[in-house]
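One structure, as structure tokens, below. Some questions next.
Of the protein chains in this complex, one is absent; all others appear in place.
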Amino acid sequence: MDVTRSLKDAVIATVLAGVLFVPIMGMVLHATSLDFRLTRVAVMLVLVFFGRIGFSLFVQTGASRHVLGALQPLRDSWEEAKSALQGRTALILAGLLVGLVVFPFLPVSSNYVMQVFTLTLIYVMLGIGLNIVVGLAGLLDLGYVAFYAVGAYSYALLAQYFGLSFWMALPMAGALAAAAGCLLGFPVLRMHGDYLAIVTLGFGEIIRILLTNMVWLTGGPNGMSAPRPTLFGLHFTMRLEPGQLSFHDFFGIPFDSSHRYVFIYLILLVFVVASVWIFKRLREMPIGRAWEALREDEVACKALGINHTTTKLSAFTLGATFGGVGGAFYAASEGFINPASFTFIESAIILSIVVLGGMGSIAGVVIAAVTLTLLPELFREFENLRMLFFGMAMVFIMIWRPSGLLRVQRKRFEEIGHGG
Amino acid sequence: MYILGQQLVNGLILGSIYGLIAIGYTMVYGIIGMINFAHGEIYMIGAYLCAIFLALCGVFGVDSLPVALMITLFFTVLITAVYGFSVERLAYRPLRGHGRLAPLISAIGMSLVLQNYVQLSQGARDQALPSLYSGTLRFGTAEEFVQITHLQLLIVVVTIVSMLALSWLIGRTALGRACRATQQDRIMANLLGINTDRIISTVFVIGASMAAVAGILITLNFGSFNFFIGFIAGIKAFTAAVLGGIGSLPGAMLGGVILGLSESLFAGFVNTDYKDVFAFGLLVLVLVFRPTGLLGRPEVEKI
Partner (left out) sequence: MKLKRVHYLLIAAVVAIVLIVVFMQGGEETGATIKIGIAGPITGPYAKFGEQLVLGTEVAVEKINAAGGLDGRLIEIVKGDDACEAKQARSVANRMVSDGVHAVIGHFCSSSTIPASEVYAEANLLMITPASTNPKVTDRALPTIFRACFRDDQQGNYAGDYIANVLKPKAVAIIHDKDTYGQGLADATKARLKEKYGITEVLYEGVTRGDKDFNSLVTKMKGLGVDMIYFGGLHTEAALIVRQSREQGLNATFMSGDGLVTEEFAQLAGSAAEGVLITFAADPSKLPGAKAVVDEFRARGTEPEGWTLYSYMALQVVVDAIRANGGSSDGAKLGAYLKSHTIDTIMGPQEWDEKGDPKMAPLAVYRWEKQGDSYTYIQIQ
């Protein structure tokens, strides 16, 4: 145990923290004068000092091993549970699905919870879409939000100007987003890495600025309202246009806004499950293998006769389709969209879902989407500390699991033959 | 005629502002090949520190403006550099050797942390800096003239000087050689006795110092800042750096000026609403024909 070193480290850390905190935290600008708030800096410095000492002592003494030892039974039971459940994938999946389907009908559910869950599912879908582009094809896309916006606005515009219903507009929103993906794909075929990243980022910004500026079409910053989806023509709104039939009237029950939340959640769940399945199939199909091969070595791919143009374009197009469908669902569940919902930070969050989850991993995307949408909601209790904690969580998770929460285990050839 | 002249000057100044931030960006990128998304936030902290130290000079009764500015410059650069160092130490070093995406996400997280840290500490309001000095050069008649303030001229000069100084540092000194070795092959550089961790830290400190200089000059010029300026400036600077060829110092300057000129001329003669669309459109067009930017090294495809 090296107490002197620990002390030295702690003093260095405290001095550094002092340099960082004293001016920004300790002196608050008030017009051209300063408010001195040195006590809170002192508190922070004391915390840093003892935190650093505590940390190095914890690591140096056997304390860390004791703690790990104490956790051993937990790990054992985890292993046990793991082995007990092995070979029952289908069962677990089915259980999970039933749980997700039944959940809205449990008393713990509320509109708030349903809305958060719907948002989470939308992010799962976006994560899957971006995973095709970034995770499989290895094309760094910082403007994925563009396709999300195209999907959402396509739905709202089609509904407003052509009176299309949700079910008519949904495939068209997907198709339009796919077209946008293809359009973006062409100019970027020759670009790599960060050049690709900035062009996609620029594309996302261009779409958002266009949506803001084209007031005559999109309502500009005022946004647009989007109609809610219907169940075989039955509406879920309180006030109806003449000639419309509502869900609550049809079944003779009082109006309850939760019907709509649950309905959107359930159809979205179906779409997400389908997306998961599509993604898994895609990865095993030749096109999926071509994407992964292209990611690993573009030159070798070209030499082996893989058409890198169609491969890249298909990745962009398919990825964008998921974004478009996700966008249409977003518009339908929110009922209102404006350009401010489609800023760069949204792209960053979706990318974080893919990277935090583990690139190319489907379960990872699900877990990361759940984490990143629920964390800000859970942090609501902390009010203005919320986004600070969120940022910290992003850094910590990344350092804790640099290759994502789940690492993708690539399937060997034989396994595919035996039915994945 | 004077309108065109003034718009060109406007574009040149805006371009130098972008270039000044982009130089720090591209410097870090050139050595470790990561997009340091928190660079804009470091610049924002530089702006706050500048205002804080100017106010502190007022508190301690430093009346002479040059002295106050020197004190502010010294402490702002010093403390901002410590911020750059700490960010690298906390958020990027643990991720070295884990590809390019992990540090990118960590950088996005770090930039959220810094933004919210400053907001919580300093409040969310826009801060103002009174104009300390307002000398102006005017060319032309009393009614029709082209003008540039001394401060704006200083920004242009400092951008050029920093670009040249850093190019010299990278190209001609022992530290620069070590940086280039680190960039080309980190493991080999290590084997040859270069402490690559220290080199990378140094690069971050230099990058942060550049951000501090940018923060001071731009804050003095516009006189207003808040905790969110780093994000907007960061995206524009990133665009400028990529346009010029990321990793290239003259490229950052050139990219900044092209971006600034295109925004100013488009806003001035066509439409302000669409100036960003035009700027990004131009970027896409340039990259279609030169996929590695204007002055970027063409990628060699290894077989």
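Order of writing sets the chain letters: A and B. Residues in each chain are counted from 1.
Simple rule for what comes next: a residue touches a chain if its C-beta (ideal position, glycine included) is under 8 Å from a C-beta of that chain, and two chains touch if they have at least 3 such contacts.
The structure presented is a predicted model; accordingly, all values stated were derived computationally and were not measured.
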| item | value |
| --- | --- |
| Touching the absent chain when the full complex is considered, from A:57, A:217 or A:387 | A:387 |
| Of A:213, A:275 or A:321, the residue in touch with the unshown chain | A:213 |
| Contact partner of the left-out chain, one of B:11, B:46 or B:291 | B:11 |
| Absent-chain contact - pick from A:24, A:198 or A:366 | A:366 |
| Touch residues of subunit A, complete complex, unshown partner | 31, 81-82, 85-89, 92-93, 95-96, 99-100, 103, 107-113, 115-116, 119, 212-213, 215, 220-223, 238, 257, 330, 334-338, 340-341, 361-364, 366-367, 370-371, 374, 377-378, 380, 383-384, 386-387, 405-406, 409, 415 |
| Contacts of subunit B with the absent chain, listed as residue ranges | 3, 6-7, 10-11, 13-14, 17, 116, 119, 123-126, 128, 130-131, 134, 136, 145, 147, 149, 218, 222-224, 226, 228-229, 232, 263-265, 267-269, 271-273, 276 |
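In this section, only the chains that are shown with their structure count from here on.
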| item | value |
| --- | --- |
| Gap in Å, rounded to a whole number, between the CA centres of subunit B and subunit A | 30 |
| Residue ranges of subunit A touching subunit B (in the complex, touch as defined) | 16, 19-20, 23-25, 27-29, 31-34, 134, 140, 187-188, 190-195, 197-199, 201-203, 205-206, 209-210, 213, 298-299, 344, 348, 351-352, 355-356, 359, 384-385, 387-388, 390-395, 398-399, 402-403 |
| Subunit A partner contacts - residues on subunit B that touch it in the complex | 29, 35, 45, 48-49, 51-53, 55-56, 58-59, 75, 78-79, 82-83, 86, 90-91, 94-95, 98-102, 104-106, 108-113, 115-123, 127-128, 130, 235, 238-239, 242, 246, 273-274, 276-277, 280-281, 283-284, 287-288, 291-293, 296, 299, 301-303 |
